[in-house]
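Worksheet: one structure, shown below.
Up next is chain A:
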Amino acid sequence: MAGSHDHVEEALPPGKSFADRVYLPAVMRGLKLTVQKFFGTVTDKHATVQYPEVGIYDASEAERAIGHPNPRYRGEHILVKDEQGREKCVACLLCMAACPALCIHIEPEPTPPEWGDRERRPKVFEIDMLRCIYCGYCEEACPCDAIRLTPKFYTPTTSRTERVYDKERLLENNPAAQIPQRPAK
Partner candidate 1 sequence: MSTFLVLLVGALIVVAALMTVTQRNPIHAALSMLIALGGVGALMIGLKAHFLAAMQVLLYGGAIMVLFVFVIMLLTLREDELGPEPPSATRLLAAVGALALTFILFSALSRRSDTEFREPDNDAKIAAAEAKGDVRRRTKVYYGSTEHFARVLYTDYAVPFELITVLVMAAVAGVIVLARRPDSMTLEATKLMASPAASRAASAGGGAA
Partner candidate 2 sequence: MTEFVLTPGMIGFAATILKALFVIGMALQIVPGCIYFERKIAAYVQHRIGPNRVNFTIGTLRYLMPESMRDVIPEGLARVKLIPGSLQPLADAIKLAFKEEVIPEKADKLLYNLGPMLTFIPVGTALCFLPFGATLIVPDANLFGIEIQRTVIEMSVSNVVPGMLMLLAVSSLGVYGIACGGWGSGSKYPLMAAVRAAAQMVSYEVPLGIAFLIALASVGSLDGQEIVRNQAETWHGFGWLVFRQPLAALIFLVAMFAENNRLPFDLPEAEPELVGGYHTEYTGLKFAIFFLGEYCAMILMCGLFTTLFLGGWSLGPIEPVEVFGSTIEPLITAEGGILNVLLSVAVFTVKMLSVLLLQLWIRWTLPRFRYDQLMDLGWKVLTPLALANLAITAILISKFPNFTFFA
């Protein structure tokens, strides 16, 4: 079925035999192949996911003929939380410096005294998803594994301002649900 390439013949230089020059045997083989593919699609399955109705993650195994999205796909960012549910970020601004698209904006603030384990945390952490080129340099630059790229790619919105993700939204970004999360008003 889909993805199998057993029908691909080894590429040979153009034949000089009579059968090759007449074209007809090759044409007949081609017609046989397409009619097989045609009835294969009719009786078996096709590679199409009915996209807006069926999400790429919602699709059943049978429907997801093009395979899983690669887990290493670089999609939207997520801010990682530690064991106590606080953001891991220490607002060192390294990701901001590494970003080639200048889409990260961080304003640091001192941590509350009861935190103890670090001195700074981001007061504002914004990523302009429209500017981001999804290169993953922020992920590489981060010394405390606080920012990661997830395979989430289904992100349509209706306005540009919605594409600027703030800290809360980044913290709550759920890669498993490929549904756009509307910012709470």
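On how the list was made: all candidates are chains of the complex that A comes from, given by their letters.
Following the convention adopted for this analysis, contacts are C-beta pairs under 8 Å (C-beta built on N, C-alpha and C of every residue); 3 or more make two chains touch, one makes a residue touch a chain; residues count from 1.
Values in this document were obtained by computation on a predicted structure and should not be read as measured data.
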Item to check | Of the listed candidates 1 or 2, the one touching chain A in this complex | outcome: 2
Checklist entry - Within the complex, which stretch of chain A touches candidate 2? => result 2, 27, 30-31, 33-35, 37-38, 40-42, 46-48, 65
